[in-house]
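Complex shown without one protein chain; remaining protein chains in place.
Order as written gives the chain letters A and B; numbering starts at 1 within each chain.
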Amino acid sequence: MAERAARTQGSGAIERHTITWGDAAVRAPLRAIAERPPLVHCMTNIVVAGFTANVLLAIGASPAMVENPDESGEFAAIASALLINLGTLSPSVETAMRQAAAAARRAGTPWVLDPVAVGALAHRSRLAAELLADGPAIVRGNASEIMSLAGLEGAGGRGVDSLAASEQAIEAAAGLARRIGGAVAVSGEVDLLTDGARVLVIPGGDPLMTRVTGVGCALGAVMAACVAVADPLEAAASASALFAAAGERAAETKPGPGSFAVGLLDVLCELAATP
Amino acid sequence: MAERAARTQGSGAIERHTITWGDAAVRAPLRAIAERPPLVHCMTNIVVAGFTANVLLAIGASPAMVENPDESGEFAAIASALLINLGTLSPSVETAMRQAAAAARRAGTPWVLDPVAVGALAHRSRLAAELLADGPAIVRGNASEIMSLAGLEGAGGRGVDSLAASEQAIEAAAGLARRIGGAVAVSGEVDLLTDGARVLVIPGGDPLMTRVTGVGCALGAVMAACVAVADPLEAAASASALFAAAGERAAETKPGPGSFAVGLLDVLCELAATP
Partner (left out) sequence: MAERAARTQGSGAIERHTITWGDAAVRAPLRAIAERPPLVHCMTNIVVAGFTANVLLAIGASPAMVENPDESGEFAAIASALLINLGTLSPSVETAMRQAAAAARRAGTPWVLDPVAVGALAHRSRLAAELLADGPAIVRGNASEIMSLAGLEGAGGRGVDSLAASEQAIEAAAGLARRIGGAVAVSGEVDLLTDGARVLVIPGGDPLMTRVTGVGCALGAVMAACVAVADPLEAAASASALFAAAGERAAETKPGPGSFAVGLLDVLCELAATP
């Protein structure tokens, strides 16, 4: 790993490591995905479902979107990993999510929670708190979502934009990670990932990533693919570093958000296939 | 404004003005959006949700899709503007739409109604008539949808294609605009906008815009973003002129509908960011 730092936090020190796609260890989960494609059960929102599936296909994983209360539990049990993204809820989808999370816990299917807009809307904040009890391996969100979910209330998000910087959220993230026994990823200009003992810093990316819908949601889906083949913190780091590198590369030649989104899929496919 | 004309209609004269993106006043709402991004609550259909979000992000607005009956009222009250597009309905979504429209009325959130396929299907015609009572600031549709909504029955639309030319619908549109105290936009080869006293004519665009799904729906979403910062007729004109200019520009170099849709996002971003 390229760089190390440490700081004191609460009663103990949390080590910091900067991670990039250039580190061979970071690329290992993507190689494992290419060799044996995991089946990723995605329960995500109507806005980004297509883009998410295309991102998973680009990296060589097998996406399947199943959000039916009559099917989600059965499918979560046979899938390699599960993503639950709270973007667009409905009573039917919420029931399906509860069943999938419970089935994943029972079957040992690792799963990722993306608490979209938690903190901004009371109903989904309660749902997210409830789903946490089923032990997601990874929680991925922006700073205000993570702080809200950790119970800090300080965020007051106004929807899907983060009003709090990632740095402010890192202590809340570390506490949440220890509580779930997994990893928490705070997305922002710099992604910060933690398992409660370490903090990984992922630089890179490009501002155009915030001008395309679903980049963050798709990152959560790639974390789910990676957690089928790696431990939570390693999975989150691999996915984040891939996106940071792909975002930078795709932005080099693209004049705007439309062509950037197209190029991002091309670059993700190319990077994921490079040993 | 580049050109003026007047004609006699019913008991009074409705002035006509031709509007283009070249008019500085037309660009003012987009500048305001770039400076302080409005949060646009979109209740739209599963076909175009992703494209709509990408269009809003391209112009610098903040989209959030919330269509849950347990959340839509709360969110409509805190959003800067609301879009209700009837494209793909369900009992759950209809409940959510009713609550959002009512909450928007109470909270003073301006909102846009896009009555997709009203006239072709009895059920949604009743829903649209009901939602009208909550006072949308703008109604945007094609000629047959607007005529049906205004109660003219002459349209007999067969789905989402307009069978009636915009010109035929303009009197119905003017009456509807006076009834809601807002603006009505009739999309077609030439867009016609009216607040019941004036008619704005927006030339431009390109036939490729009809070969990409969601261009009209996304136009309604941009009208919602604009009506957060401008009065209804001005908002509708700004959005329509932006789309007409962007469609023309994007069509210049694109060989087909796939690359045109990508280029349209790039051009919308560029035009919206140009003072």
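In the analysis below, a residue touches a chain if its C-beta (ideal position, glycine included) is under 8 Å from a C-beta of that chain, and two chains touch if they have at least 3 such contacts.
Treat the numbers as computed from the prediction; the structure is a model and nothing was measured.
Checked against the full complex, the one of B:V48, B:L131 or B:A169 touching the unshown chain is B:V48. When you scan A:I19, A:V66 or A:M209 for touch with the missing chain, the hit is A:V66. Set against the missing chain, the residues B:G87, B:G182, B:G204 or B:G247 yield one that touches it, B:G87. Annotation for chain A: contacts to the undisplayed chain at residues 39, 46, 49-50, 53-54, 57-58, 62-71, 74-75, 78-79, 90, 92-93, 261-267, 269-270. Interface residues of chain B with the unshown chain, by the touch rule above, are 45-51, 87-92, 117, 120-124, 158-161, 210-214, 255-259, 261-262.
In this section, only the chains that are shown with their structure count from here on.
With centres set at the average Cα position, the gap from chain A to chain B is 34 Å.
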